[in-house]
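In this view, the complex is presented without one of its protein chains, the others remaining in place.
Showing chain A:
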Amino acid sequence: MQLEAMYQEVILDHYRNPHNKGLREPFEGEAHHVNPTCGDEVTLRVHLDGEGQDATVADVSYDAMGCSISQASASVMTDLVIGKSVKEAMAVGEEFLALMQSRGRDTEPDEDVLEDAVAFVGVSKYPARIKCALLAWMAWKDATARALGEAS
């Protein structure tokens, strides 16, 4: 079965034991995103330290409801962006987006950049699930833009 390729152990681990879950204070930006095709939802907060693109992502907290892919992706995402500058974190987000849009063709994702997120390579072969994997990332981008808007 191809299922193991999609649901890699690292994804199931993050799904069962999500990192950084729960909504926390302080935060400068918050976003609520919904996947209208399946009803999955995420509310996500961003706390930045500093200003502009060089600000450090001090915390990302979230509350989410959805499938294993969307939940695991949110968990992996927080691990990847917390502690980085906004600029670096956005670059990682772009890399993940490119992986999701690869349809499984470019199967050599950069593990140094994406870390646990390389496990989502199997998901990119299933167009219906790509949105699940991107839900938290899109909410994070949105919340960060709001945080930066307030900061400037």
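FYI, a residue touches a chain if its C-beta (ideal position, glycine included) is under 8 Å from a C-beta of that chain, and two chains touch if they have at least 3 such contacts; residues count from 1.
Operating definition for what follows: contacts and distances are computed from a predicted model.
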Item to complete: Could you tell me which of "Acetate permease ActP", "3-methyl-2-oxobutanoate dehydrogenase (2-methylpropanoyl-transferring)", "ABC transporter ATP-binding protein" or "cysteine desulfurase" is the UniProt name of the chain missing from the displayed complex?
Response: "cysteine desulfurase"
Worksheet item: Out of A:Asn20, A:Thr43, A:Ser68 or A:Ser102, which touches the unshown chain?
Response: A:Ser68
Worksheet item: In the whole complex, what residues of chain A lie against the chain that is missing from view?
Response: 1-3, 6-7, 12, 37-41, 65-69, 126, 129, 132
